[in-house]
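For this view, one protein chain was removed and the others were kept in their places.
Should a chain be cited, it is by its letter among A, B, C, D and E, assigned in written order, with residues numbered from 1 in that chain.
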Amino acid sequence: MSDFCLKGENVHLWRGDHHVLRGVRFQVEGGECLQLTGANGAGKTTLLRTACGLAYPEGGEITWRGENIRKDLHAFHAQLAYLGHEPPLKAELTARENLRYWIGTRRRLQPQELDGALERVGADQWADRPVRTLSAGQKRRAALAGLTLMRVPLWLLDEPTTNLDAEGQKLVGALIDEHLQAGGVALAAVHHGLAMSTASGLKRMELTVG
Amino acid sequence: MSDFCLKGENVHLWRGDHHVLRGVRFQVEGGECLQLTGANGAGKTTLLRTACGLAYPEGGEITWRGENIRKDLHAFHAQLAYLGHEPPLKAELTARENLRYWIGTRRRLQPQELDGALERVGADQWADRPVRTLSAGQKRRAALAGLTLMRVPLWLLDEPTTNLDAEGQKLVGALIDEHLQAGGVALAAVHHGLAMSTASGLKRMELTVG
Amino acid sequence: MSAFLDMGGYAAYVWPAYAVTLAVIALNIVWARRLLKRSRKDALQRLAIGGSDQ
Amino acid sequence: MAWTWFHKLASPPHVYRVAGRLTPWLAWPAALLIGAGLIGGLVLAPPDYQQGDGYRILYVHAPSAWMSLMVYTTMAVAAAIGLIWRMKVAHAVAASCAPIGASFTFAALVTGSLWGAPMWGTYWQWDPRLTSELILLFLYLGYMGLRSAFEEVQRADRVSAVLAIVGVVNVPIIHYSVIWWNSLHQAPSVMRLGEPTMPLPMLVPLLMMLLGFTLFFGALLLVRLRGEVLSRERAASWISAAVRP
Amino acid sequence: MSALSAARLMLARDLKLAFRKRSQLVQPLAFFAIVTTLFPLGVSPELTRLKPMAAGVVWAAALLSSLLALELLFRDDAQDGTLEQYALCGRSLTWLLAAKTAAHWLLTGLPLALMAPLAGLALGAPAAAVPGIVASVAVGTVALSLIGAIGAALTLGIRRSGALLSLLTLPLEIPVLIFGARATELAIDGTAYGAPLQLLAALAVLGLTLAPLAASAAVRINLE
Partner (left out) sequence: MSALSAARLMLARDLKLAFRKRSQLVQPLAFFAIVTTLFPLGVSPELTRLKPMAAGVVWAAALLSSLLALELLFRDDAQDGTLEQYALCGRSLTWLLAAKTAAHWLLTGLPLALMAPLAGLALGAPAAAVPGIVASVAVGTVALSLIGAIGAALTLGIRRSGALLSLLTLPLEIPVLIFGARATELAIDGTAYGAPLQLLAALAVLGLTLAPLAASAAVRINLE
């Protein structure tokens, strides 16, 4: 048993005059994926950003392995991967270079690991073209390759299936599956279901528009 | 019977060394919606941009109402609405202002028309907030409001349901339905099915990766 | 001969001017031929990989 | 109907073939003329009564300066043709012109300032003719910079064509700068209507150099053009016939 | 609805975007003020040494602050996709871009023209020179905005285009600088400055007829 556990307690957050997160509570443990659903504007993105420490909650607290994430933010960040609405890639670099510089700041990467991850997301054809020339779904796939390379226990994913074709949707499901199998934790904002093989670790939470 | 008909014949287009569109043929008429499917990178976006005259095909031709679209590009553009991967909104303006300046260059807008369109997409709450503060789905909805306001016979939509919640997906289906009922033509790149009530006017075409 | 090389006292200006111009001419020849050779090689390479489509 | 022959003439295989055949017919006369001009200018022509032997820089300065303007004009015209009629070969001509023009502009600047040192007592002055020639160099560099900033040749062609056309306003400015402003630089003496104001033994080598440089440009252009045409043709069948030995 | 009223709406939009943040309005002015103070700091505080440079400094500052604002002229619109919509709206893109350029002039050129005399006075120009300075800067910045629009449109497709943009536009803007500085200098000296001012106006008119056309051609190519 791992002690991986991300927990939000009574999280409050305002944006302008808008009380977006009104005492949100959640808990995900190793081997679990919490699917965040909710109408547009319900606050899914805001919750994810708060959970990874990019936004500061004005009430309540978020803990990881039993400790407030602010206590040692660097150590917390070293254990999480966050993918937002847009794939974080530099348009002028190739997909491979992007991964090298992005993941490289976190850990030493072997070239064959990179090759493996790129192949996994079907990037063989376009791994060495500037990201600028890639299609929307190809960019998303490159970001997914980065996700698998991070090797961290906590995944925070904001609509990871956007722009992906049917096969890409399955890929996302399979990646999360494997992550959970390995004892990882995932928190994913989604509008449709995730294409996962087992529903065992799947929890759902619906945010309502505040 | 209207003479609305968008037709592509043997369209060829390269991007770099990549032969993206290899002799694509398609035809959509008034009351029909052509659903473009295909794997990531198959060339859906490229085809849509070529169809609206933003990209120049190196072989073949695209005709609208029987005439090459290049013959009178301005007149052709006045009859089409194109929505790309990203909603075309200025972050500093509110949703309402965005629509006013965007649609206003095409035709004179009545304030109550604007209100109606904003209400239709569920924007009552956030129509007067800077787009910068909107969620991804809210931005997409604002773009859809613009689409309904254009009042043009030809719609070219690139994954119009991205970032939308379940209700938003239905909205897109309903909007296309109405557009077809009124004799309009639609060409939409989608990965999932469109939530349309009648399948009568629906055609499908699959692009394969070249 | 040395009178010719001296250029009536203007040697320090005349000869560099001619040198620069002739260098520009020579470089242009080299560059142009290199461009042609390189694009020939590239074209051959492309033919070897892709064959000819269309 | 009239256009079909035009397009056929400008079709890449045709251009590639004809350019290859034409090159020696320009290159050899150019070499002869430049060689004769060098001998004529350096040895046979008499010293100037004012400038002594210093004026001999004329035989490299004037042709280089002439090239800088002529090449730019050629480039702009080719770019306009390419933009208007979407003609690939015209764009290839424009692309080929830029490095040639830039190098000769550089030569004109260097030879000019080497000439200026003894004649005006300074290598450089912010004089309209000199400044506008420097701007021409910047324009060439800007053109090449803009071109290389694009990955796709087709887009680079079309965007840089707009710049080439816009920049052509600088050409008359350079040419007339000595007339419009009171300039250090000397007024046109050869390239003007009516009688040239130079004794014949001085004039003949200059004319030979001018013609020689022009022919040399033509030869260079043809060689570069073949390279450009090859690099922008996509796997067309004629390439294998043209390239394979 | 005509192309003209679409252009009017475009102008209104760009002005509204600029006025959204009231503080943005003073920014080109502040920039100009700071640039003109750089020189006395860098060169010498004595007015007798500064006066001969006044015209050059005012013009170099005007050119640079116009250039700084330029990069954003089309880039923002291209990035968020609104420019594409304008290219697809069935109206003449030339007119729309002319309107954008007009907005750019109203937001940078005009304030600069009103500000330049102050800078001139601070650098030792006499009060009588004020109308001449205002006129020359006002007319000259029209030409600068127009030439700049071409450059901005050309470099639209390129990331980090700052330096390339200046490389492309500065050579074209140098005639404006020469005539503008000459007019300002003559005004400061108290002589007739009509001749260079007329040349400046000619450049502006030339720009007015050519620049929007060239810019719209370049934008269309870059959107492709």
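Simple rule for what comes next: a contact is a pair of C-beta atoms (placed from the backbone, for glycine too) under 8 Å apart; a residue touches a chain by one contact, two chains touch by 3 or more.
Keep in mind that this is a model prediction, so the values were computed, not measured.
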## Note on the structure
Considering the complete complex, of E:A69, E:A187 or E:A215, the missing chain is touched by E:A69
### Task
Decide which residue listed in D:V93, D:L136 or D:A149 touches the omitted chain of the complex.
D:A149
### Residue among A:H77, A:R120, A:R151 or A:K203 that touches the chain left out of view
A:H77
### Query
Given the full complex, what residues of subunit D touch the hidden partner chain?
122, 124-127, 131, 134, 138, 141, 144-145, 148-149
### Message
Suppose we count only contacts with the excluded chain; which residues of subunit E make the list?
### Response
23-24, 27-28, 30-31, 34-35, 38-39, 41-44, 49, 52-53, 55-57, 59-60, 63-65, 68-69, 71-72, 76, 79, 159-160, 162-164, 166-167, 170-171, 174, 177-178, 180-181
### Query
Touching the missing chain, which residues of subunit A?
52-56, 74-80, 82, 84, 86-93, 97, 101-102, 104-108
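We take it that only the chains that are shown with their structure count from here on.
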### Query
So, what's the distance in Å between the C-alpha centres of subunit D and subunit A?
58
#### Entry: Interchain centroid distance [CA atoms averaged], subunit D/subunit E, Å
33
### Message
Two or more other chains touching the same residue: where does that happen in subunit D?
### Response
151, 234
### Task
Please set out, as single numbers or ranges, the residues of subunit C touching at least two other chains.
46, 53-54
